[in-house]
Structures are given as C-alpha cells and as structure tokens.
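With one protein chain held back, the other chains of the complex are shown just where they sit.
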Amino acid sequence: MPDPSFVFAQSLSGLTAAMFLFLIASGLSLIFGVLRVLNFAHGTFYMLGAYSAYQIVQWLGAGPGMFWVAVLGAALGIAVLGGIVERFLFRHLYGQEELYQLLFTYALVLVLSDAAKIIWGTQQKSVSRPPGLTGSVSLWGATIPYYNLFILLLGPAIALGFWFVLQRTRAGRFIRAAALDRETLGALGVNVNALYTGVFVLASFLGGLGGALVTPVRTIVPGMDTEIIVEAFVVVVIGGLGSFWGTFLGSLIYGQVLSFGILFFPRFSIFSVFALMAAVLIIRPWGLLGRPLK
Amino acid sequence: MLAAAFFVPALGSRFYTFLANDVAIWALFATSLNLLVGYTGLVSFGHAAYFGIGAYTTGILMKQLGVPFLLAFPAAGLLAGALALVFGFFCVRLTRIYFAMLTLAFAQIVWAICFKWNEVTGGEQGMPEIPYPNFEWIDGVAAWLPFVGGYRASEYFYFLSLVLVGLCMWSLHRIVRSPFGRMLETIRENAERAEFIGVNVRLWELAAFALAGVFAGLAGGLFGIFNRGVFPDFAYWTKSSEVLIMTLLGGMGIFYGPTIGALALIVLNHQITSYTEYWSLILGSILILLLFVFPGGIGGAVAALWRRLQTRVHHA
Partner (left out) sequence: MQRRQFLLMTGLALLVIPPVAHAQKPIKVGFPMILSGPGALFGEPALKGAQMYVEEINAKGGVLGRKIELLARDTKGNADEAVRVSRDLILKENVDFLVGTLTSAEGPAVSVVAKENKIVFIAPIPKTDQLTAPDKLHPYVFRVAATTTMEGRSAAEIVAKWPVTRIATISPDYAYGQDVTRAFVDYLKKLKPSVQIVDQQWPKLGEPDYTPFINAQLAKKPEAVFSSLWGGHFVNFAKQAKPLGYFDAIKYNFIGVGEAGSPESTKTMGQDYPVGIWGNSYDAFYWDTTSPAHRDYTARLSKFTKEEYPSSWAIQGYIGLQFLTEAIKKAGSPDSDKVSKALLGLSIDSPVGKITIREKDHQANRGQLYGKTAMDPKYPFAIMKPVEYVDPTKFMD
C-alpha cells in the first residue's frame, strides 16, 4: 500500500499536467462551442506559444521579470496570429461543409509546424524557470517545486476569471448566446463576424499562454503539437464539448487517470485515457457536463 | 490502366516499381475510406486503425506463426472487418463530430495496444522483416509459360499486389454501383428522409463501416509486407489524416478520385522530398488551395472541366 505522501505527490503531478492541458483545452472548447469546429491547429498554437516565449527570452535575456514578459508577449503574439487566420482565411469557409473546415485546421497544422521548424530549427529548446520560482517546498513529505505550485494556483484563477467574463460581462453573454443560436444573434444586430474573430483571438491567447507557461517544465520539440492536440480532444470529450467547467473537470480527470495509471497499471496508462474517451462517447456522448448538440 | 501498370517493372527502375506498389496499396486504402466519406457521408478520423490491424495480423501470422500468405491475407481483412463491426456499432449511433471523435478514440486505442503490447506486436520498434509470400512455385510455372519467370521477389510481390488490389477495387466498384451503394448515397444526401421512408439507417451505415474496414485491413496486410516491416505508427491518427487528404485531393465524388489522390500525393511527396525537407509545408499549402479553390479535388475539377467541354461541343 503506497504511503500517503506519495499519493499526494502523484496526484499533484497529475494536477499540474491537468492545468496545462486545461489552458489549451479551454481554448479548443471555446472555439467548438461558438464556431462549431474542432480546431486541430490549437496544439500548434500551443507549440508556437512555447517557441515564441523561448525566442523572447533569448532576445531579452534572463533578467528578473523577463520570463513573464516573454509569456505575455508570446500569448499576445499567438492571439494576433489566431485573429489573422480567422479573419482572412477561416472566415471564407463558414458556409462550407464541416469536413472542409476541419481539414483546413489540419492544413494549418502542417503549414505552421513546418514554419516553426524553418524558424527555430529542429533541435529541442528549453527555457529555465523564472528566478524567484526556482526552489521547491516540502509539503506532507513530498517535494513540490515552486513553479508547479504557481501553475496549480494559476490554473483555477484563470478558470474563475474566464467564468466571470462569460457570466457577467456583455461580451461573455454574446459568446454564450452565439453558442446557442447564432442566427438570432445576427438578426438582433450583433456583429457576429467580429464576435467570431474575438472568440478565435481569445482561444488562441489561451493556447499560446499554455505553451509559454509550459516551457520551464517541458522541452520544446517538433511534434509536441500533434501529441498535445489528441490529449486536448480527450479532455473536451470527457468534459463535454463546449462546456467550460466540463473542460476543467475533464482535465482533472485526465491528469489523475494518467498519473495513477502509471502507478497501478503502467502498461495500460496510455490505453486507459483513450478507453475513457471512448466510454464517455458511448455512454454519454455530450460529456459529463455538456449539453446534447442540436 | 491496370494492364499498363503491369509493365512498370519493365521500365527497369526498381524505384518505379516501388512507387507503383506504394500507390496501388494506398489507392485501395483511400478508396475504402471513400466508401464511408464520399458515398455514405460519414467522416472517420480513425480509418488507419483497420489498416494497422490488417498489417499486424498479416505480419504476426506470417512472421511468428509461419502462416502462408494465402491464409494470412484474407485473415487481415476478416479481423479488421470484425473489429470495424464492433467499433462501428458504437460509432454509427452518433452523428457528425461525435462520430468522428469516437472513430478517433477507437483508432488511438488500437494504436496504444500496438505500441505497448511488446510481446505480441513488438512494441515501439514494431516488427521488422515480414517475409514475402512464397514465390518459388513461379519458377516451376515459368518453365512452360513465357514472360513469367526471372523477376525479383519485390517484383513478384508487385504483380501480386496489382492483382489483389485490382480484385478489391472491382469488388468495391460493384458494391457502390449496386442498390446497396445507392442506398448509401441516399443516406448521405438526407439521412432523416431515409428514416422517414422506413430505412434502418444505422444498419446500412454499420454495413458500410464494416466493409470499409475489411478493405482497409486488406490494404494494410499488403502494406506490411511491402514495407518490410509493421510499425505502430500505422494506426496513429496522423495516418488517418493522410488517407483522408488523399481522398479529398483526388475527389470524393468519383470512384477513382481517391486513386488519383494517392497517385498525386505519393509522386509529389517523392519529388518534393528530394529537394526539401519541408514536405508538410507544401502539403498543407496544397490542401488549403484545394479547400478554397477546388473542393471537388483533382477528380472533381477534371470532371467539371469535362462537362464544360461536352456542353461546348453540344452547343457548337
């Protein structure tokens, strides 16, 4: 029977992974909820956010506060990229079949990931932890790095902030309305096009932010985009496509299943997350907290 | 066209034979997917699962159990079809994006099993060296039949692939031209209306799903031998997207569309990778171009052009 401090440590590492995943998955869920499209390129936005953060750190040096500038800068940069993609390319596909929209996002993956290779080369890159968050603390027998603790607090903070925006602000109301019935919204005089662009920009910001924040913990390699997007798919399916808290819950579940899977049935840990995804789709397709699509 | 393909080895270059063999197998794989996507309107993101199952089945049977090709090849199709039946049962109960997600989930499950089940599938390193089918009997035949003897194993296998792929394509063609095929198209056009007139849409979709799985499995069985090795990547979702792109590139609305797509994509890939390593960039750009300008794919564009020419001729 494993001792409690280990269980605690393991679940914390699952939670940390979950928070990173939540940042990406929330953007994915947002785009799906409003635009009804599963954006394959979201993982690539995450990757580009990571590369951009690395690049900015290279330019500015590793002085105090520079890491945070890099993170913010990267996230904003990706947000702009998302806006450009939506406004000039994606918008023209709205009337078309879903398949075409999906394949477009996949084409973006191909183009953008090679662009990353051209710009940054193929060697893996890494970023150091920001000074100030380099140590670790001992809690209940487990050693927890400060940076991980920070992420564990940031994740729910962003979730709450997001939820506040969706529930309490005008823009948030429009977003929720667009998710339910876009035609009526247009008929009411709301600039639906601008709304769509805004949603895409916001989602890209989140994806880029996730990528930038993950850099001190994981190395930046080509292929990190295709790996993470499938994980994000699992999370939004489990939680419920289009549901915000569902995505949060889905990330938590995913993180824990993977962590403890490695402990209890190591050979099946990868298998079990996909089995879980399939099970949710079979039993309750709209996810744990989602609503049936119609 | 098939007859012409038989003469490729005569060109003398082993590379051309290799290329043609590659195209033939992928053409079958893509056409099997088109049964689902083009004819039934069901977009699957996990078709590579059946391809992978077919490859592993043939590989395991032939390499580890010494089963002859004549049995191992149909086994690939059968096992893939059986699994397609099971997975499909759950998938067809869902629509659109949920359907796609579940096909993806099942494919990733297959991949995870192939990837981690080291004892049976060889795990990450896969199973290199799948033996060729036994071609020794051909030398006996060559004694009294001209043109038959004197080729390498890889060329014999190429001829064999052509024959088998040809048979499969012929079967698929019969299927789509039959009342079954027409029913699938009706379902694609408007599933609700089909329900109203009493059609058990789910059953037909399941049948299409299973058949697509069978042919994908057969393609996989051939590919495992052709590739001289079976690897877990065969079932990974990026393989599914490759074949989906091929189908789109060639044109989903035409039977030979996916074949054209396979030919175009593979030839282009080999040409471009000689000059640059940034194949993904080129492929992505082509795809974007396609989506915006030629949604019908190459086949669609050619067909549209053909029709335009015909009306011109009529009016002239």
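Chains: A and B, in written order; residue numbering restarts at 1 for each.
One rule holds for everything that comes next: a residue touches a chain if its C-beta (ideal position, glycine included) is under 8 Å from a C-beta of that chain, and two chains touch if they have at least 3 such contacts.
Because the structure is a prediction, the values reported are computed rather than measured.
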Chain not shown: contacting residue from B:Thr95, B:Gln125 or B:Thr311: B:Gln125
Touching the absent chain when the full complex is considered, from B:Arg193, B:Arg228 or B:Arg308: B:Arg228
Hidden partner chain, touching residue among B:Gln64, B:Thr273 or B:Thr311: B:Thr273
Among A:Ile262, A:Ala275 or A:Leu288, the residue in touch with the chain that has been omitted: A:Ile262
Residue numbers in chain B that touch the chain omitted from display: 13-15, 18, 115-116, 118, 123-126, 128-129, 154, 227-229, 231, 233-234, 270, 273-274, 277
Contact footprint on chain A, counting only the chain that is left out: 2-3, 6, 9-10, 13-14, 16-17, 117, 122-124, 126, 128-129, 134, 136, 142-143, 145, 147-148, 217-219, 221-224, 227, 258-259, 262-263, 266, 270
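As a convention for this text, only the chains that are shown with their structure count from here on.
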Centroid distance [mean C-alpha coordinates] between chain B and chain A, Å: 33
Touching residues (chain side chain A, partner chain B) in the complex: 32, 36, 38, 89, 92-93, 96, 98-100, 102-104, 106-115, 117-118, 226, 230, 233-234, 237, 241, 267-268, 270-271, 274-275, 277-278, 281-282, 285-286, 293
For the chain B and chain A complex, residues of the former touching the latter: 37, 43, 90, 93-94, 96-98, 100-102, 104-106, 108-109, 112-113, 115-117, 237-238, 241, 244-245, 248, 278-281, 283-285, 287-288, 291-292, 295
